[in-house]
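Only one protein chain is missing; all other protein chains are in place.
What follows is chain A.
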Amino acid sequence: MKRSRADIVREYGPFPEVDAVHGVTFDGRKVWFAAGDHLVSLDPESGRTDRTLTVPAHAGTAFDGRHLYQIAEARIQKIDPESGLVLATIPAPAGGRDSGLAWAEGSLWVGEYRARKIHQIDPDTGAVLRTLETKRFVTGVSWVDSELWHGTWEGDESGLSRIDPGTAEVLEQVDMPAGMVVSGLESNGADLFFCGGATSGKVRAVRRPR
């Protein structure tokens, strides 16, 4: 297993009216993050927030190319980013113990925090297709170039883990500095991860290890 320290490229926030960041995704241009009772978009170049959608947003966030997905309470909402309307709702696989959310290859991937699990589900019905059992508490989940990454946060220890999508074996670990946590995770599709910073109210850009 490869192990390294996180290289934090940039910090965004804290932002007014945002007391915590629970989930993070990237739509190709903007970062979206979950802030309790709204979703906020952030321009990663300027560092400014621009749009706010009023939807409950308590955990992971994902983007499928057209729609945003957002966990709230014990359900996953499918949201039109233009209008902010909730188009559909499916039950979350862990019944509200859900943390991170990612979209890849026609499925949603949902982290179950303290159970150390990642569920692959059908985005239309919520049916569980497969469950991976990992070694660490799972926060955010993200796919990049057929690599499956998830955030970890257990008390004083937090970081990013790359796991084998077949066996859930930990292949690589990136440790966050003391006092910094990863509550949500999304890749920019290239060299960076955007990490939610929980009650710090920050979003951090961390370099993807090579």
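Assume a residue touches a chain if its C-beta (ideal position, glycine included) is under 8 Å from a C-beta of that chain, and two chains touch if they have at least 3 such contacts; residues count from 1.
Keep in mind that, in the parts below, contacts and distances are computed from a predicted model.
S.K.: The complex lacks one chain in this depiction; which UniProt name from "(2Fe-2S)-binding protein", "Allophanate hydrolase", "Helix-turn-helix domain-containing protein" or "NADH-quinone oxidoreductase subunit I" does that chain carry?
M.R.: "Helix-turn-helix domain-containing protein"
S.K.: Just to verify: which one of A:P16, A:G106 or A:G179 makes contact with the chain not shown?
M.R.: Touches the omitted chain: A:G179.
S.K.: For the full complex, which residue in A:T25, A:S99 or A:S161 touches the chain that was left out?
M.R.: Result: among the candidates, A:S99 touches the missing chain.
S.K.: Which residue from A:P14, A:G36 or A:P165 sits in contact with the chain not drawn here?
M.R.: Candidates A:P14, A:G36 or A:P165; residue touching the omitted chain: A:G36.
S.K.: Return the single residue from A:P56, A:G84 or A:P209 that touches the missing chain.
M.R.: A:P56
S.K.: Considering the whole complex rather than only what is displayed, give the residues of chain A touching the chain that is not shown.
M.R.: That gives, for chain A, the contact residues 20, 22, 36-37, 56, 58-60, 71-74, 92, 94-99, 112-114, 154-157, 179, 183, 198.
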